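Down below is the structure, laid out as structure tokens.
One protein chain is absent from this view; the other protein chains keep their places.
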Amino acid sequence: MKNPEEIFEILKREFDETLLSIDNSAPTEPIINIAPIGIMKVSRFLRDTEELKFDSLMVLSGVDEANGIKIKDEDGVETITGGNLSVYYHLYSTTLRHKITLKVTTSRDDPQVESVESVWKCADWHEREAYDMFGIIFLNHPDLRRILMPYDWEAGYPLRKDYKNPEFYQGMKVPY
Amino acid sequence: MGLLDKEFSDGNIVIARVDDLMNWARLSSIWQLGFGLACCAIEMMATSASHYDFDRFGVIPRNTPRQSDAIIISGTVTLKMAIRIKRLYEQMPDPKYIISMGSCANCGGPYWEHGYHVLKGIDRVIPVDVYVPGCPPRPEALLEGLLKLQEKIRNETLRIKSA
Partner (left out) sequence: MALKTDTMILNMGPQHPSTHGVLRLELEIEGELIRNVTPHIGYLHRCFEKHAEAMTYPQIVPYTDRMDYLASMGNNFGYAIAVEKLLGIKVPERVEYIRVIMAELQRIASHLVALGTNGLDIGAFTPFLYLFRDREKILSLFEMTCGARLLYNYIWVGGLSHDIHPDFPRLTKEFINYFRPTITELNNLLTFNKIFIERTANIGILPVDTAINYGVSGPSLRGSGIAFDLRRDDPYSIYDRFDFDIAVGKGIAGTVGDCWDRYYVRVLEMEQSLRIIEQAIDRIPEGDVQSAIPKRIKPPKGTAYARVENPRGELGYFIISNGGVTPFRVKVRGPSFVNLEVLGELCKGHLVADVIAILGSIDIVLGEVDR
């Protein structure tokens, strides 16, 4: 069993400095930040190294950081430009019993992250859901399309903080 | 309807109005489409199990809408699903009845405020006959809803109403 700082040391030995950093500010768990292009190589290394053996991806979640500039236009509708979208990965090793949290941050206007579906098949549907809810494009994903919302939903990405509901969808009134 | 057993003592002839006879036949065997969407479906299954039997009212589940009289819409109706429910409703032959079971099917339920994908009440797409409130309604409440539907059927008439 290793703790997150030791895991970060092992990663630093293998990969370039600009790719990774560790964030110890939160009281509950330290988070390792990784660049969006490069997460696939790091994941494969984490899964295959003998001393780490992270064979199970517990959860992959998209988050809208909402740290851009909030603009209110004439109707009172608020939109956010700039800012970040992030993806959090929680990994677990069933043999060595240790956990780690990774975080990837990308820009809101052109969000692109490498897909880890080739490393853990579990990420397939999780990444489709992150695309459906936030609009994050996962490169090299075999089948990136909406999963929870209808396939012809035009009104945007629902879990973003500046999402607005459409009035009608196929003849049915949506608001209460 | 009169007391049926007393009628039979005079040589097995029963005299009744056509309306009463048709309504009695229809309300005694409401065959429902087995259509459970969410949590209310489990209470509907519990109602048809042996503790609160549904079969004693003549209600049995059928698998296809073309052979059923009623749908019990039990659970939250989402926008994606509402289009399919409309299609199922149009496949049912007349006379057909809809029981809307649970808060979500009545008016959107707990998801009325921020549910971007929830249809706020099934009566926005199809006409409803009986509303059963609750989240989820107890089996006894669903049985009362069924009895109210039976009362509604009992008061139907075949004559065309003229103003």
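Descriptive notes on the structure:
As written, the chains take the letters A and B, and residue 1 is the first residue of each chain.
In this section, a residue touches a chain if its C-beta (ideal position, glycine included) is under 8 Å from a C-beta of that chain, and two chains touch if they have at least 3 such contacts.
It should be emphasised that the depicted structure is a prediction, and the values quoted were computed from it without experimental measurement.
Contact with the chain not shown here comes from a single listed residue; of A:P4, A:G83 or A:P158, that residue is A:P158. Hidden from this view is one chain, which touches chain A at 26-29, 31, 55-59, 61, 63-64, 88, 90, 94, 97, 101, 120-122, 124-125, 133, 146-150, 158-159. Contacts to the hidden chain, counted on chain B, fall at residues 33-39, 41-43, 45-46, 49-51, 61, 63, 65, 75-76, 78, 80-81, 84, 88, 110-111, 113-118, 135-136, 138.
The definition used in the following text is that only the chains that are shown with their structure count from here on.
A straight line joining the Cα centres of chain A and chain B is 45 Å long. On the side of chain A, the complex with chain B involves touching residues 148-150, 158, 163, 165, 169-170, 172-176. Interface of chain B with chain A (complex): residues 79-80, 82-83, 108, 112-113, 116-117, 119-120, 124-125.
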